[in-house]
Every structure is written in C-alpha cells, then in structure tokens.
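To keep things clear, I will list the structure first and then write my remarks on it.
With one protein chain removed, the remaining protein chains of the complex are shown where they sit.
The letters A and B name the chains in turn, as written, and every chain counts its residues from 1.
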Amino acid sequence: MADNVLSPALPQTAQSAPVLHLSFGMRLQKIGLNPTLLAGLIILGAMILVAIAAPLLTPYDPIAQKLDEAFKPPLSPNHPLGTDNFGRDIFSRILYSTRLDLQIGFVSVMFPFIFGTILGITCGYLGGRVDTLLMRVLDVMMAFPFLVLVVAIMSIVGPGLTGMYIAFGLVGWIPYARITRGEALVNRNLEYIQAARTIGATTPRIMARHVLPNVIGPALVYVFTGMVLAILIGSGLSYLGLGPQPPTPEWGAMIAAGRQFMLQAWWITALPGFALLILGVGLSLIGDGLADKR
Amino acid sequence: MKEGSPKMFARNGHHVKWFARALTAALLVVASGVSSLSPAGAQSSSVLRMARNAEPGIFVPWLIDDNTALFTMGNVYDGLLRVTKDGASVEPALASSWDTSADGLSWTFHLRPGVMFSDGTPLTSNDVKVSLDLARGGNRSVWKDNYKAIKQIDTPDPQTVVIQLNQPHAPLLSELAMFPAWIMQADMATATDQQGYDDSQAWASKGTSAYYTTSWKKGDPVILHRNPYYWKNTPSIDEVDIEYIPDDNTRILKLQGGEDDVIDFVPFSQIDALNTFPGLHAQLFPIQQTTFVQLNVTKPPLSDLNVRQALNYATDKDAIIKSVFFGQAQPMNAPIPLGTYVDKESPGYPFDLAKAQALMAASSVPNGFTLPMVVPNNNQDRINTAIILKDEWAKIGVNVDIQQVDAATQRAARTSGNYNSMPSAWTNDMNDPTEIVNYEMRGGEGSGSFAYWTRYDNPQLSDQITQADLQQDPTRREQQYIAIQRQFLNDAPLVFIANLGATAAWGDRVHGVFWDGLSYYRFEDMTLSN
Partner (left out) sequence: MGRAAYIRRRLVLTVFVLFGVTVMIFGMVHFLPGDPAATLLGDRGTQQNIADLREQLCLNKPLPEQYWLFVSGLVQGQMGTSMQFRQPVRDMVVSRLPISIGLALYAVLLAGILTFTFGLLAAVHKGRVTDQVIRVLFLLMLTTPNFWLGILLILVLSLGLHWFPVAGFGTSFTDHIWYLFLPALTLALGLSAVLIRNLRSSVITTTRSDYVRTARAKGLLDRMVLLRHILRNAILSTITIFGLQFGFLIGGALIVETVFAIPGLGQLLFTSITSRDYPVVQAITVVTALMVILVNLVVDLSYSFLDPRVTYG
C-alpha cells in the first residue's frame, strides 16, 4: 500500500516551461529518504564516527583514575563534563562507551528481529498446528521471568555482556514474533493474498513477497525502540549488579553506578543518560522516518 | 486537499485536544485534593518510625543467621550478661552477679530478682537452663560450636544457675552475652525445637528486654511494643515501627520528607551532605568491623609470602578510605577489629611503593601476574575498593581481573576455595577476640573456616590460639593474642585495608540515637520530642 505522502506541487508560474523545481524535501523523497529519516541517519552516523574516533577526540584513558581529581563538576578546566568518584574524565568515558553501546543495541536486536519476524509470519500466516505449537513455546519463554533467566545464565556463563546477549537471544525475539504474527493474522485473508493463492503461488513465496512487506512495518518501528530498550535493560541489570564488568565504560553501567551520588554529584549519572537520549533520538527518528515512508 | 492530511481530522482533532486539556486539569485537581487528605505522617509523640535496608529472617536467638533479625532481637531478648556500650567488656544483665570456683570450671550466676517476661511471668533459672541447653545442643541450633566448653548446667534454686565447664574458658562471659545465649521463656523455647514448628510463631516473642513483638509477616513493618515489665528504667518510646526500604536514595528521601525518624546504612558519600540539611543529623559510629582482601594462599603466586606482603605495601589505604568511604574510616593496622585485646601497637603495612616493588622483584613473579578478584555484585563498597586496588596494584605489575558475580555465587566460591582474591568484611559478634581469631587465623581440617577461607594453615599458630583460649589470666592472655596477631600480620594471608563504622541518620524529633561497638541500637535509650 505504498502511498506517496506528498504529491509534487506544481510550480506557480504556469507560463514558463514545465520544469519541476523540487524542494529539498522532495528531492530527498526521490531517493527514498524523508527529512526525519535523514536526520536520524545523520545522528546515528555521527555516533558511529565518534565510536571509531574516540581515542582521537580525547586525551584521557577512560579507566585511568586520579583520585585527587574526583567529583569535579562539568565545565571544570580540563574536564568539560566533569569527573566521577574515581577522578575519571566523564567525557572520555562517554565517548568510549559509544562503541560498546552501539554494539549492545545492535547485537541485542538483530538476531531476535530476524528470527522473531520469520517465526511470527510463519505462525500468523499458516495458522493451525504450527501456530499453536510455536505460540505455546512462546508462552513458556515469555512466562519465564527474564530476571531469573539472566541471573541463571550469568551464573553459568560468568559475568559480563555475553550472558546478557544470550539472555536477549533467548527471549528477545518474542515481541517481534507476536507483532508480526498479529499483523499476519489480519493479512492472511485479504483479497490480494487470496488472489495470489489462487494463481498458485507457493506458500514461502506468498509469505516472503506479499505478507512480509506488509507486516514488517510495526516490527521495524519496534526495532529501533528495541535497541534503546536493550541498553536500558542493560542499565537495569547494572543497577542490580549484573552487567559489564567494572571498570568498563558503558552508559547503562555508568548511569547505575552513578546513582549513589545522585543527590550531590548528579552529573555522573545524568550525563551518560543524556548521551543515551541522543542515541535514542537518532534511532527513533530513523524508526519514524521508516514508518512515514510506507 | 491532500490525501490523509491532518485537515481531515480538524474537527476531531479539536475534540482530542480539549479532552487532553480537561484530563490534565482533572488530574491536577485530584492530586491537590488528595494531598490535603494525606495523613501527613501524623503519629502520636511516642511512636518512633525507622526505615532499614533489609528485612529480618528467623527470630529465635540460637537460630539467627542475619543481622537485621539480630539487631531487632537485641531490643527484645536479654542474656545473663550484656556488652557495655563501648564494646570493651561485659556488664550484668539478667544475672546481677556471679562467682567462679578456684579451678575456673564452675561458674555460679545469681539472677536479678523480680525480672519478668513481657507477658508478666517471672524469670526463673529453668528458663535460663532451657535456653542455654538449646543453644549448645538443640537440634536446630547453628551456634553449638561457640558453647562446646560448657559441660553441664544446673539450677539449684529458681534464682541461681551453675555452669560447669569442660576446661577453663576465659571467653565464657562474652559468649554468654552473645546472642545465641539470650534467654527465652522455657515453654516457648522448647517448642521451637520440635519437629514442624512454625517459625513465624517466634514473632509472638517472650523475652525480658525493653520491647516485644506480637507477630510479623514479610512485607509488613516490624512493630515493637514497649514491655511494661522491663527490669530497667522504663523506656520512653511506646512503639517502634520499622519499615523496609531497600533503595539507599529512597531511604534518605523518606527521612528528608519526614516520613521516617531514623534510617540505617546511609551511604558514606551522603553523610556530610545530610548534616547540612536543617533538622537532620547523620553520623558514623565506630564499630568492630574491618574490611580486607582475602588471598587464597593455595593459588600461586599467592603462595609466595613476598607477593602477599608486596600487595599489602602497595595498598594506599588512605586513598581507598578517602574515595570509597569518604574519610569515614580508619586504616587497619592490626589484623582484627578494634575490640578487646587488639594489637594497638601493631605496625601494620604502611603504604610503601618502593618496598612493594622490591618485594615483587625478589619474589617468584618479578614481572607481575594476573590476579582474578571475585566481587559480589550487590555491594558497592567492595566493587569500588576492587576498582581502586586494580589501579594501585597495577603499579607493581599485578593486573587485577575483576569478576563481578552475584552474592550467592561469591559465597560458594569462598567456601569451596574456588577463587584467587576476594574483598571482604567482618563484624565481631562478641567482644572477645576468640571468635575472630579462630575464624580468621585457624586453618586446616576441623577449623570450620579455613582461616577466613584463605586456606592458610599454620599449625604452630593454631596451637598458640588454643593456648590463648585456655588462658585465664587476662594480662597473659592479652600478650598471647598480641603475639598471635603479629605472626598472622607477618604471614599476610589477607590484605588489610580499613576499620569501618556503621552509619545512621535521624531527624530532630529523635534523641539518643546510638550504634554500639557491635552495631546494636537500643530503642530504650532513645527519646522523642515534639
């Protein structure tokens, strides 16, 4: 159901030759971008650049301690964003942790998205026993408290991010499966699908070429939400003491560790949160931009 | 008109907007209205409200295994003796006087006359005998080890208790002041040891101390009522309501908001800040608590004495005290907490990087090594200590690999010996050094704790400990303990860091807040003003 959002407006001067003066927005439209999507991509691109170039952007080692320079507020000389309780420069820590957080966001979502979408479309479209069986498996996985799973996996696998990735892999696909299944259930009886069936298209072909493009929308929007949520869950896990090992810089861990000083050195916990906000804005713009395209 | 343009919704959008505005207004009205109904923490003047960071477990003295229950119980049950406020010695409690036979094998305790339990029944020597017998030999007691010196307890009359020992045992008085020896009414005590006893019944307490409880279930606040029959000066506070607020920040906010009068476990970083608030006080009370790093001496190169001493010399204790404890701690020079017979002149290990490097050069690993360190993930102080040590020890070539695991995994690692190093802390339960010395320095099979799980085993030192435990003369006993501490200090199976305190904060309404040397707080000493 592709619909152009904006139909190109004809220029005012009717007398001149029929040359279309396309605005910037419309030019973007022609290459498949809209302003929202572009803005989001720019932000994400900037973050990726920062992640790569972190060592060049700051002289400090993110884990180097200088205890006599602890608790410097932002805008101190030498420390634009201040220092934390160990005297570590917060600006450096935020820059360096961009790498880890982009990785967390990406890894935590990619596999679940792919796996969940395929599963959801299959269940929603095929229905019947396949749907029932897979949905009951999903019930068991979903019913199981995520926390118990994470603690169990981390106790077995050992501390650090690996356990978190495994836990996400095991249950993260569920939202995508349920979202696409819901959409697929609605779509399976639409006329054009029935028409395709009548023509004799095979099931996988129908699923891939007709159902998929129409159900993937909400799932894709959720991907970008999911990335931010993954980092936030990581922060929650750090609050509970499970998460990347200290002294690794990672936004979620910094936010959680900084809360002991929330009432007197708010910048330690707030500034990494701000960085997360910027990433969140970028990702959400991408998500919205993609949604607007449809 | 463009497709799908907002204009299509103009009229409907209009409705949605008004709905939103009306809703916001309604919520504001409700909120302000409700707040005027609020029971603004209005309590009668004699109810104290406290917030703590944990909930109590089992409420029977010789079955206790957690501090929160312990500190609550200190207000409900008494022993024959009680630790003095400075933690240095013991004073009469349920026993008003005692004498001992010449050979030290028989101790006679005279009960204070007129003592009654919280239900008005009188205390007799039978209650004492039953309680103590359960502590040292009951089916469920987990503290039997502490009372194995006792051979037999007799009750010649209702006001007299005679304790016969297997051998002379100097720590007896401290052990009788310790919590497993607190006295419960005989019938109730016997019931606790029966098969199928419902432990929640223990909350209908029958003790002799300043307060009593009637019931408790998890999730409810613990409520203490004043015991009208208490044998000391009547406490002024009628009721204490203790709620469970796990988050550190929230506890502080409750105090600031006036919803609680006293809170415990104030983060060290907040003490100075809280004192600047009008009407609030925060304080560190020195207690018999130490923090240190356990080194598993069976894991090379920790088996090398040079390495262990190097780690000690490379530790800048003042930096840790400043950064982790915000100045609210003292460097640890003796290997046991600041209590009875601590080695006050102990040289300790002053921070000396050059000496540390020299020791490393002379050791089996002159080029340094990687040292895994297991840290419990729910203790911010230990995590922060580990982070600083990582930095400090890097200067002598030791690369600390921090492994943050959950608390139960950490305990398992400790008990099984499956670790290399581990930051730790200890609080004395009694004011005699025998408990910590045996737990920390005695190694080998049968020690129960393998020298604070370091697997250090020095049979000669273990013999010295046994001798000291048997020594009756206090002066000589002190000398023996000092010699033991010097030896252990030199062998350095631990990296000694700091002597700690307990933190608390309270509002202007409350006076007399005090945490004693063993970290107990007594509500009978507190008063409320309005």
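One rule holds for everything that comes next: contacts are C-beta pairs under 8 Å (C-beta built on N, C-alpha and C of every residue); 3 or more make two chains touch, one makes a residue touch a chain.
Values in this document were obtained by computation on a predicted structure and should not be read as measured data.
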Listed residues B:110, B:140, B:225 or B:355, member touching the removed chain: B:140
Contact partner of the left-out chain, one of A:74, A:160 or A:217: A:217
Touching residue (missing chain; options B:164, B:200, B:234 or B:399): B:200
Touch residues of subunit A, complete complex, unshown partner: 1, 3, 5, 127-128, 132, 136, 139-140, 142-149, 151-152, 155-156, 174-175, 178-179, 182-183, 185-186, 189-190, 217-218, 221-222, 225, 228-229, 232, 235-236, 239-240, 252, 255-256, 259, 262, 269, 273, 276-277, 279-281, 284, 287-288, 291-292, 294
For subunit B, residues in touch with the removed chain: 3-4, 6, 8-9, 11-13, 16-17, 19-20, 23, 31-32, 34-35, 37-39, 55, 57-58, 65-66, 140, 142-145, 199-200, 217-219, 243-247, 249-250, 253-254, 256-257, 259, 378, 406-409, 411-413, 415, 424-427, 429, 439, 448-450
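Everything that follows uses one rule, which is that only the chains that are shown with their structure count from here on.
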Centre-of-Cα separation between subunit B and subunit A, whole angstrom: 44
Residues of subunit A defined as touching subunit B within the complex: 3, 5-7, 64-65, 67, 70, 85-86, 151, 154-155, 158-159, 240-243, 245-247, 257, 259-264
Interfacial residue positions of subunit B with respect to subunit A in the complex: 2-4, 248-249, 252, 267, 269-270, 273, 319, 322-323, 376-378, 380, 383-384, 386-388, 390-391, 402-406, 409
